[in-house]
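Note that one protein chain is taken out, while the other chains of the complex remain in position.
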Amino acid sequence: MSLTHFDKAGQAHMVDVSDKADTDRIAVASCVIRMLPDTLHLIESGTAKKGDVLGIARLAGIMGAKKTSDLIPLCHPLPITKVTVDLTPDATLPGVRIEATVKTTGKTGVEMEALTAASTAALTVYDMCKAVDRGMEISDLKVVLKDGGKSGRYEAKL
Amino acid sequence: MSLTHFDKAGQAHMVDVSDKADTDRIAVASCVIRMLPDTLHLIESGTAKKGDVLGIARLAGIMGAKKTSDLIPLCHPLPITKVTVDLTPDATLPGVRIEATVKTTGKTGVEMEALTAASTAALTVYDMCKAVDRGMEISDLKVVLKDGGKSGRYEAKL
Amino acid sequence: MSLTHFDKAGQAHMVDVSDKADTDRIAVASCVIRMLPDTLHLIESGTAKKGDVLGIARLAGIMGAKKTSDLIPLCHPLPITKVTVDLTPDATLPGVRIEATVKTTGKTGVEMEALTAASTAALTVYDMCKAVDRGMEISDLKVVLKDGGKSGRYEAKL
Amino acid sequence: MSLTHFDKAGQAHMVDVSDKADTDRIAVASCVIRMLPDTLHLIESGTAKKGDVLGIARLAGIMGAKKTSDLIPLCHPLPITKVTVDLTPDATLPGVRIEATVKTTGKTGVEMEALTAASTAALTVYDMCKAVDRGMEISDLKVVLKDGGKSGRYEAKL
Amino acid sequence: MSLTHFDKAGQAHMVDVSDKADTDRIAVASCVIRMLPDTLHLIESGTAKKGDVLGIARLAGIMGAKKTSDLIPLCHPLPITKVTVDLTPDATLPGVRIEATVKTTGKTGVEMEALTAASTAALTVYDMCKAVDRGMEISDLKVVLKDGGKSGRYEAKL
Partner (left out) sequence: MSLTHFDKAGQAHMVDVSDKADTDRIAVASCVIRMLPDTLHLIESGTAKKGDVLGIARLAGIMGAKKTSDLIPLCHPLPITKVTVDLTPDATLPGVRIEATVKTTGKTGVEMEALTAASTAALTVYDMCKAVDRGMEISDLKVVLKDGGKSGRYEAKL
């Protein structure tokens, strides 16, 4: 077992994917951001009329997906063909559940794009609410589903 | 209690900080990435000779801090004066503990820069190890310390 | 009368502002985007419940302001301290009026930032509505107000 | 009639183009920038020997086309295969006429790239001449031609 | 003989590659950075335990390759499929030999990506060692090999 991002001498490189086929690929990542109940109330009321925290976080997540190969050093640039980011308030956390889905037709998978989208959306929620709640925490950021490509389908165990 | 990133009509804006003083500011953020014990062993052996996962993640985190205002829609651009990112293997997780410290002399705080540094470092660990462990999870991303500026010192409760 | 972005030999350069004082500066730019009446109806209904074209365009404008020195070759990078972008539906156009306000404390003015914010917001409206109306036009993009700095206050004649 | 950039719940997303064919696509966009007659004289003399405003604006437009998916939130990244930007002084405006042509082989059109190229070129003319003429205005920014892809050929009515 | 980046009127443009086939392409570029013997000793000892100058420069080179079309005005954006950057200490210089290899499947070559990777790696070595040796020089930056595409194989004469 070894890490593909290193050659035999242990030097980092961007893995050669030249000979891989262009296939349809999808990845889904998710996370949660936990906050005070009052902060969640502010977000939920805001969506209706005072300021759309979730709409802005959704957009930041979508744009974040496009910056993935710029942020993650050994990530290949990919022509993303779809990004959605869903943010769902959940009083049981209390907080917001975030799920990002990314698709491409390309030579490598889009897990990193989905993770970056979810993470950027969560960070944007933090930014917009930090004036009233500094103790928010982002957790459970992980890949939920990955399909397409040679390594086959992966689904996280629930 | 209201969110400062919205005006009275609920429209998003970049908050006016023109009249704030330039003060020395610091923020510390942390997170963990949990993984299989074997993955952590690979990382730890790699640091010594086979490929430096933690060194690459550290660098990605430092560079990520510089991209914060590009990633987070309403974040002010800031002349960062220091970034450190520490990554510590921890067999009790098992996984890696990440802590990022950012300083500036400016009109707004650097929490978002510290959070973005920690988050980008964690995502980079995921990217480098995902070929052997897809189930890794990033959690507990939060602000640990913030100081400087009008709102005073904040320390997360442990 | 000569153009400051060229030296005596006619070579382009980024003008030396090292000896200028850091002063508070503001600029306001505006434009309109004209469209079919039905397109405007879609936007107005969307703002309420079906999809927030204006909210997304506002955010794109704010983020666009931060990219100004990357887009405009001889523009100085500046630490922006405020950006607002207002988008007002106007049935008499029919279309949307856009006004962007940018502030900084720095050595050069922020007209280009305000123009870029307004322009990016208008382009984003085009992008979001182009599937139903390809004939939209963006016009009257100009500086409305500029103040701060040695050259004094400028207001566009109405 | 609805806006494709929103799902049924009115949430913004980057439209799924995964199943679209890669076809040859072209788009042409144009705009004008109006100015004082003296400003136009400066530009025209400059092209010859004192400083090449139009050459710099052309380059800024070409580079701007490459930044489109970074500027426009829901725009897909595309491998552009050609960009030209033509800037023609026109004493009847007085000012400069700008036309940008962009081509790609891809799954979505390049209207936004052509509009962004024309707009960035016009903004750069403004930047380079603003020291002598703050009242310049950019107008008539629109798509002139679009072809390739499922929705067929579009030509603006003159 | 003429330069392809200009049209018949001498205006710069991004060359139309729409009709070129997508073929496998490779380019290798190299350079050296010369320094004081003591600086090279510091780098060599650092790689082992005190700070990994070469590892950081390698990563900067890889990331630099991804920024090529953003840096070089008329360069086409390309989906890079592989990047490696090798840095070899050489006491006979004294200094470091740098070689970058880039691959893609696309319509244009990747010489500029390989040159940018090598150059960025060298600049990063300079940055990390400049506190102890300001007189370092980067030289012999050139394309060593280029293959794929219509113009055939090119190898630099040694």
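A few points about this structure:
We call the chains A, B, C, D and E, going by the order they appear; numbering starts again at 1 in every chain.
Following the convention adopted for this analysis, a residue touches a chain if its C-beta (ideal position, glycine included) is under 8 Å from a C-beta of that chain, and two chains touch if they have at least 3 such contacts.
Predicted model only: the values in this text are computed from it and were never measured.
Among the residues E:Asp19, E:Asp90 or E:Asp127, only E:Asp127 touches the chain that is left out of the figure. Per the touch definition above, the residue from C:Asp24, C:Asp70 or C:Asp140 contacting the chain not shown is C:Asp70. Listed residues B:Arg34, B:Arg58 or B:Lys107: the one in touch with the omitted chain is B:Arg58. Seen across the whole complex, the unshown chain contacts chain B at 24, 55, 58-59, 62-63, 65-67, 79-86, 103-105. For chain E, the residues touching the chain absent from view are 1-6, 10-12, 31, 38, 42, 46, 49-53, 56, 59-60, 63-64, 67, 70-75, 111-112, 115-116, 119-120, 122-124, 126-132, 134-143, 146, 154, 156-157. For chain C, the residues in touch with the chain missing from this view are 7, 11-18, 69-70, 73-74, 76-79, 106-107.
Everything that follows uses one rule, which is that only the chains that are shown with their structure count from here on.
Each of A-B and A-D has its own count of C-beta contacts, and the greater count is at A-B. Annotation: the A-C interface is duplicated by B-E among the options C-D, B-C or B-E, judged by over half of the residue-numbered contact pairs being identical.
Multi-chain contact residues of chain B, defined as those touching 2 or more other chains: 11-12, 52, 56, 59, 63, 70, 73-74.
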